[in-house]
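Working notes, structure below.
Right after this comes subunit A.
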Amino acid sequence: MMNPVSEMPLRLAVWLLLAPLLPGIVNKVKAWVAGRRGPPVLQLYFDLAKLWRKGVVVSTLASPGFLLGPAVAWVAVVGAALLMPLGPSLAGAGFRGDFLVLIYLLALARFCTAWAAMETGSAFEGMGAAREVSYAVLAEAAIIAAVLSLGVQTGSLSLSTMLAPAAGAGAALLAAGLFVVLLAENCRVPFDDPNTHLELTMIHEVMVLDHSGPPLAAILHGASVKLLLFSVLLVQAVLPIGQFAPWAGAGVLAAGVLGVTVGVGFVESLLARLAFRRVPLLLTTAFLLCLFALLVAWKGGPS
Partner candidate 1 sequence: MNPGPFLLLALLALAAGGVGGLRFPRAWLGFSLIGALAGLAAALGVLLGAPDWEWRGVWRLGGDAIHLRLDGVSALFLVLLSVVSGLGALYAREYWSDAGNPSSAPRGRAWWSVLTLSMGLVLLAANGLHFLIAWELFAVSAFFLITLDARGRATRAAGWLYLAASHAGTLVLFAFFGLLAARTGSWDLGPMQDQPALASLLWLALVGFGVKAGVFPLHIWLPSAHANAPSHVSALMSGVAIKMGIYGLVRFSGWLPAPRGAAWALMGFGAASAVLGIAFALAQSDLKRLLAYCSVENVGLIAAGLGGALLAGAGNEAAGGNLLLAGALLHVWNHGAFKALLFFGAGAVLHATGTREMNRLGGLWRAMPWTASLFALGSLAVAGLPPLNGFVSEWLIYLGLFDAAASRGEAAGPAGLTAILIATAGALALATFIKASALVFLGAGRTPATRHAHECGALMRGPMLFLGTTCVFLGLGPLAVWPAIARAAASWGGALSPVGEPPDALAMLGRAQRVLAVGAVVAGGALWHRVHSGRHRRDVTWDCGYAAPTARMQYVSGSFAGIVSGWFTRILRPARTLRRPRGLFPAKAFHLERVPETVLERVLGPVAAVFVRASNAVRRLQHGRLSFYILYVAAGLVAVGTFVWVGSLR
Partner candidate 2 sequence: MNEGTLNLLVGLAMGLNLLALGSSRLPALIRTVAAQGVVLGVMPLLIEHETLDWRVAAVAVATIAGKGVVIPWLLRRAMRAANIEREIEPFVGYVPSLLLGAGGTIAAVGLARALPLLPAHSGSLLVPGAMASVLTGFLLLIGRVKAISQVCGYLILENGIYLFGLLLIHSTPLLVESGILLDVTVGVFVIGIIVDRIQRAFDSLDTRKLTTLRE
Partner candidate 3 sequence: MISLCLILVPLAGALLAAAWREDRTRPLWLPIFGVIHAGLAAALFFNPPAVAAESWFGFDPLARAVLPAVSLLFLVCSAYAVPYLRLRAERPNRVFVALLLTVLGLLSAGHQARHLGLLWVATEAVTLAAVPLLHFNGTARAFEATWKYLLVGGTGIALSLLGSFCLGYASLHGGGRGDLTFAALTAQGAGLSRPWVLTAWVLLLVGYGTKMGLAPMHTWKPDAYGQAPGIVGALLAGGVTTVAFTAILRVRSVVGAAGEGPVADRTLLLLGLFSMGVAALFLLGTRDFKRMLAYSSVEHMGILGLGTALGGPGVAAALFHVWSNGLTKGVLFLSAGNLHRAAGEPTMDAARGMARLTPRSAAIFVAGMFAITALPPFAPFFSELQVVRAGLAAGHGLAVAAFLGCLLLAFLGLTRVVFGIVDGRPRPARVHHARRFRETAAVIAPPLVLLGLSLALGLFTPAILRESWLAAVRQLFPTP
């Protein structure tokens, strides 16, 4: 165990530096499945560096909130990530109810992104923002049900101790539910297709249509942190990482995240994007999976 204060820079570094790796891995997997070579795994790093150097075009209609939105959203996502323990060795300084802060920081990020989208007065961005905030309603219910099941299971309300999964049916249900939420929250197929360029079918991408340069870099980086965050949450909620030795735990965590990322890549390769009216159905399924996990936690489990 390290001192929470001194480990902070390390955790921050892990989140900030490793996150952009994940979209690269996803894209690599997709390319591999499709039999292409695909972009390099580090492509996002290059993109971010390039974007940060570029100039900015701002809509004539936009207020300063157009620039503040991405910044605050990025801070919120990174703040949420910092609350998430990275295995037993980098657990951070948790407190009762920190998971709620995490969830609401993600909501803050959503608010800011949607706000920035609405700044442009474009119907496309309005559409994207409306979809984003609407589907988040179901996703949020699912996440709360998921953390509730974790809390009930462990009798703890702090992220550092509540991520101690049960074996068996509960874990499987939770894994499935959280995986769907991960796909939805990070705008992956089958909810959204990050690669599409048809505005009418997009959610997240259409919200950031008018962003460019450094703000877009913040958005893209924030999105990758969010993907990593959900992967870490999923892995820790399902795998009993706490039972390993500290550094072995870190290894297992890394392997798990890699596995999730590859899984996302496979899903994205093998599934088509869902029709919008089916989206709520899938999200409701995810919510129900988490709810069942909660029921399982109530039925059995310690305490």
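Here is the rule we go by: a residue touches a chain if its C-beta (ideal position, glycine included) is under 8 Å from a C-beta of that chain, and two chains touch if they have at least 3 such contacts; residues count from 1.
A quick word on the picks: all candidates are chains of the complex that A comes from, given by their letters.
Predicted model only: the values in this text are computed from it and were never measured.
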Of 1, 2 or 3, the one touching subunit A somewhere in this complex: 1
Of subunit A, residues touching candidate 1 in the complex: 52, 54-61, 63-65, 67-68, 70-72, 74-76, 78-79, 83, 93, 95-98, 100-101, 103-105, 107-108, 110-111, 114-115, 118-124, 126-127, 129-131, 133-137, 139-141, 143-145, 148, 151-152, 155-157, 199, 209-210, 213-215, 218, 280, 291, 294, 298, 303
